[in-house]
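Certain chains of the assembly are absent from this excerpt, and the rest are unmoved.
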Amino acid sequence: MKILGFTLWAIFLFTGTAFGASAPISEATEECISCHASVSPGIVAGWKKSRHAVITPTEALKEPQLERRVSAEKVPAELAETSVGCAECHTMNPENHKDTFEHEGYRVHVVVTPEDCRVCHPTEAKQYAQNLMSHAYGNLKNNPVYHNLADSVNGIQSFEDMKTTLRPPDAETNFDSCYYCHGTAVEVKGMRTRETVMGKMEFPVLSGWPNQGVGRLNPDGSMGSCTACHTRHQFSIEMARKPYTCSQCHKGPDVPAYKVYEVSKHGNIYSSLGKEWDYTAVPWTVGKDFTAPTCATCHVSLIVNEEGEVVAERTHRMNDRLPWRIMGLIYAHPHPKSPDTTIIKNKAGLPLPTELTGEPVVEYLIDAKEQERRRQRLHKVCLSCHSYEWVEGHWARFENTIKTTNEMTLTATKIMLTAWEKGVAKGLAQNDSIFNEAFEKKWVEQWLFFANSTRFASAMGGADYGVFADGRWYLSKNIQEIADWLELKLKGMEKKKKQ
Amino acid sequence: MKILGFTLWAIFLFTGTAFGASAPISEATEECISCHASVSPGIVAGWKKSRHAVITPTEALKEPQLERRVSAEKVPAELAETSVGCAECHTMNPENHKDTFEHEGYRVHVVVTPEDCRVCHPTEAKQYAQNLMSHAYGNLKNNPVYHNLADSVNGIQSFEDMKTTLRPPDAETNFDSCYYCHGTAVEVKGMRTRETVMGKMEFPVLSGWPNQGVGRLNPDGSMGSCTACHTRHQFSIEMARKPYTCSQCHKGPDVPAYKVYEVSKHGNIYSSLGKEWDYTAVPWTVGKDFTAPTCATCHVSLIVNEEGEVVAERTHRMNDRLPWRIMGLIYAHPHPKSPDTTIIKNKAGLPLPTELTGEPVVEYLIDAKEQERRRQRLHKVCLSCHSYEWVEGHWARFENTIKTTNEMTLTATKIMLTAWEKGVAKGLAQNDSIFNEAFEKKWVEQWLFFANSTRFASAMGGADYGVFADGRWYLSKNIQEIADWLELKLKGMEKKKKQ
């Protein structure tokens, strides 16, 4: 098998190097490849095409500041002079990893985490830890309102004696549903031995595995998964910058960012002409490398102009350029200060950033000054290709849409509050879930689907998407249907009383 | 700053010219670029990649007739010998432009219009003025029925005293919704001075701005926006010919042309093999330049065969090859004669091309002969790749689908008319909006979403799209739901009477 490995290795040396470069491989990684090139050829082939495979950290650190892809000032000596291969990541910090196991003489772990990546990419790891996404697991799991919403979606319903009942979802269903994107808690549940092509071997048994969700709880105690966007094992910056990566989690009616982008002028330019652009340049030069933004351009990447002036700093705290949070909650509101949103309590005692009637819970949210700072950061990107008046006009319209969609949600909420009050549905006052009746689910759609879709379309120039595809049409129709339903139910109750 | 401009300029001269050519730049445009290369680098970079940047009108006019991209026979001398740059378009016809303002010694206007483009492209401007799209603003704004539909979608609803009420939408909401695609009225509301990187400057204040809608009312009195499809500032024919451009406005459930194309055989060939095609050749040669059509192939472009025979003349009146109008109205019908559809009145006095019960209002619509002429124009494109029998069979099926979808809409309409008559809903006879009740919105979906989606799928080979994705499944289910609703409401009324 070694011979086989070395044969492949020779082929690799001959064919490798998408970047026209090469880097020495550590002995440990060489040993990994000697078997895995045959056992898991797709993984090795992917890595071969990666920048990790062809440049050493020492070389990477020589790049001028703006062009650097590693934010560490220094990299540990034992990592500095070889490529970043299998062993470098999968044997990093072994003592911190509960998933570390003995494997062919090495202490290997399964789950590479932001803490492992942090060795070379500390700034990104730090920023991401401040990113709402890194807390996506806990923010869902430990918020009773959200958790109840998730249960109402994922739970198993039965029908007996003319009634439906809800059984809470099993763990696998949760992993397959909300936590697929939010991230699972990956925990070591023991070890087991199994037959492999190399003979009997022992491996850790993990719960919540596989998962690459953005807020994954890792066996080393860290939160998040860099591979959610920087897909293994090519870790291509091109891929992270292309909109398909974001679409993995941001395409459904709850967060149709990608769908809106697709029909926007930006998305059209990208789809039509983007094949000529340079997606790997660091920094990323507006006009030269691309002539319309992808998601990463506006929200993440280090952008410069042709004179090398920084238009936007790189950030992995995705709301650094966003004054408003327009999705996932009942009303659009200023972004929360902390990425841990479980600390929020509104006046009614609910863990929500607004009251049920829309007023923001200001102490937990960024203030107007911080909103303005974030707005200006994004404006600066817009201004690369648009006049001041264009940008201003666009934003005035968007912020008006935030206001009106919040109003339309409030109207739906008032109907629901009335339904609870009149007793035709059971809600907070009755200590009942606010998500478990057909009527309540229609209310959820008002904000989770229709109001937010309208806002996304407004924010990104989605036009028709915000009207007829889950937008204003439904925002308006839904209110009338909910009101219709309430009237019908109330009539039914009145008659009952008369009888 | 000038120095900076000139530095950039040198880079441009060195790197420019996507077409391997170059053209002298006018002094005025050079002055624009000297600042804007830095102030708005994306715009300048886009333009640099354009054909406008690398060929003079004089050179462009030397092309053989079929290969010409300018339809003017002659271009004013002062424009003839330089590239078509910033100043050429943004200082054209200054006296006609209410948005003209003094800017660094030039009389510049913000909004470049079809009248400006007409100088070099008169045939296209003339055809587009006859295109329904150029009238999209007025056709919506000045048609009371449409306008009422738009209000019912965009208006803000409140809930008080157990009733919903509708407040008409504000202007910004309209601009962000229907008028985003239809076009806004861009009007000069005054001037204002603001700080810029170049010091204090004065700019016009525009309402309805930004906008690139197809029927935009411009400050020079013209209608339309060429950049709706020929995106600034690259004005790439490749982009206009790719289907993503059409998808900006033609993807939602109200007009799912792009979605149908995507799953059609044509769209599949384009997506799979289109990367090898030539999207810039003029004329566009079937078989040689492409082996399956995009939207532009069938509906817009000048198509020739390999012998140079014209298969289809270029047209910017998009319905030149379309006998039927299958979207946006209650029933499919022959295309209207005039692009201004506000002149239409049916027997009931409504500004609609058919009666509520489907009969076409023939005096305003093209007759069977003109329908046949248009059908034959499109057939000729089909016949480039399909046998006569194939084309004939396809069209017979499509025209049968027009008939049956109209029938299914009539059935839904009859239920609605009954509801009005029996008093369970309020419609025309009660002087009430026909769009403001949940029930009426379901009727709208019958034709605006389901019947037209079915027709698009039939027209373009969308197959499954026309069955389960907003097609026949919903067309059929919706009737049963409306009928169910009517029965329920009528029972409620009967009981009331008995009581």
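Letters are used for the chains, namely A and B, taken in the order the chains are written, and counting of residues starts over at 1 for each.
Note that in this section contacts are C-beta pairs under 8 Å (C-beta built on N, C-alpha and C of every residue); 3 or more make two chains touch, one makes a residue touch a chain.
Values in this document were obtained by computation on a predicted structure and should not be read as measured data.
J.: Once every copy is counted, not just the 2 shown, what does the total come to?
T.: Altogether, the complex is made of 3 copies.
Going forward, only the chains that are shown with their structure count from here on.
J.: Express in whole angstrom the distance between the two chain centres, defined as the mean CA positions of chain A and chain B.
T.: The separation of the two C-alpha centroids amounts to 34 Å.
J.: Which bits of chain A are touching chain B when the two form their complex?
T.: So the residues of chain A touching chain B come out as 262-265, 267-269, 271-273, 275, 286-288, 291-292, 305-307, 383-390, 393-394, 396-398, 400-401, 404, 407-408, 411, 414-415, 418, 458, 461, 463-469, 472-473, 476-477, 479-481, 483-484, 486-488, 490-491, 495, 498.
J.: Under the touch definition given earlier, write down the residues of chain B that touch chain A in their complex.
T.: The touching residues are 4, 8, 11, 37-46, 49, 110, 152-159, 162-164, 169-170, 172-173, 175-178, 180-181, 194, 196, 203, 205-206, 209-210, 212, 231, 234, 236, 238-239, 242, 244-245, 247-255, 275, 436-439, 441, 448-449, 488, 492, 495, 499.
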